[in-house]
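Sharing a structure below in structure tokens format, with a few things to ask.
For this depiction, one protein chain was excluded, whereas all remaining protein chains were kept in their positions.
Up next, chain A:
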Amino acid sequence: MDETLMDQPLLQVRDLAKNYGARIGCASVSFDLFPGEVMGIVGESGSGKSTLLNCMAGHVSPDAGKVLFSTRADGLVDTVTMAEAERRMLARTDWAFVHQHARDGLRMNVSAGGNIGERLMAVGARHYGDIRDQATDWLSRVEIQGNRIDDRPSAFSGGMQQRLQIARNLVTQPRLVFMDEPTGGLDVSVQARLLDLLRGLVREFGLSAIIVTHDLAVVRLLADRLMVMKDGHVVESGLTDQVLDDPQHAYTQLLVSSVLQV
């Protein structure tokens, strides 16, 4: 990437808001994400984390606000108002989305190789051998044996499915990765391995990512910065260590202390 671009935010979120009828999903959220940065969004269940993430990723259309993304071609573009065709193109090229449940992010009736190859083919890859080589390479990066390339995800364990979902998303080297509870629903030992893997990938590729989780251990390990959400509002934000070690907001103090008791 152009050196001068490193100083510019990759993503600028401005006053993003979404209500479900009278219920608040998320309310006037603003922040910047810089290239190579990992932002964690924490808060208890129902605090609006997924709503915020889905508004940013274009899965849910917000009631108000802007999501400005620094595109390769046209600079900063508001992805909320951009044409659907362009937004979907962005979603399969420069963006990636890792779902909590692997089955939401994988094609369960397609082999592991086909799952990884889909994004390549979506952007025009037409050489079977090359696609297969890249799929093999990415399987090894996410610690799945190469001889599982023709197996369907339904034959994989939960942890393997999640690693496959990550490979499928990262194969086109997206510039921004959205993750919603990527370790949720997995056994604790499996979570630890996935976290290690994610940390390795974040470092190796200098990934820019936004990770939603209710698990403070996840952000402690992965996130440079944190936003703490409560009832749809961001109540505190800052560097991860600062927020976790010296929480200012009463709600954050509660969150942190409840984790310490575990």
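Note that in this section a contact is a pair of C-beta atoms (placed from the backbone, for glycine too) under 8 Å apart; a residue touches a chain by one contact, two chains touch by 3 or more; residues count from 1.
The working rule: contacts and distances are computed from a predicted model.
Peer 1: For the chain not present in this complex, what protein name does its UniProt entry give, out of "Alpha-D-ribose 1-methylphosphonate 5-phosphate C-P lyase", "Tryptophan synthase beta chain", "Carbon-monoxide dehydrogenase large subunit" or "Amino acid/amide ABC transporter membrane protein 1, HAAT family"?
Peer 2: So, among "Alpha-D-ribose 1-methylphosphonate 5-phosphate C-P lyase", "Tryptophan synthase beta chain", "Carbon-monoxide dehydrogenase large subunit" or "Amino acid/amide ABC transporter membrane protein 1, HAAT family", the name matching the hidden chain's UniProt entry is "Alpha-D-ribose 1-methylphosphonate 5-phosphate C-P lyase".
Peer 1: Could you tell me which of A:35, A:117 or A:182 touches the chain that is not displayed?
Peer 2: A:117
Peer 1: Considering the whole complex, which of A:15, A:104, A:137 or A:150 touches the chain not shown?
Peer 2: Only one of A:15, A:104, A:137 or A:150 touches the chain omitted from view, namely A:150.
Peer 1: Which residue, A:13, A:131 or A:160, contacts the hidden chain when the whole complex is considered?
Peer 2: For the chain that is not drawn, the touching residue is A:131.
Peer 1: Tell me, which residues in chain A touch the chain that this view leaves out?
Peer 2: Residues of chain A in touch with the missing chain: 84-85, 88, 92, 107, 109-111, 113-114, 117-119, 121-123, 125-129, 131-132, 149-150.
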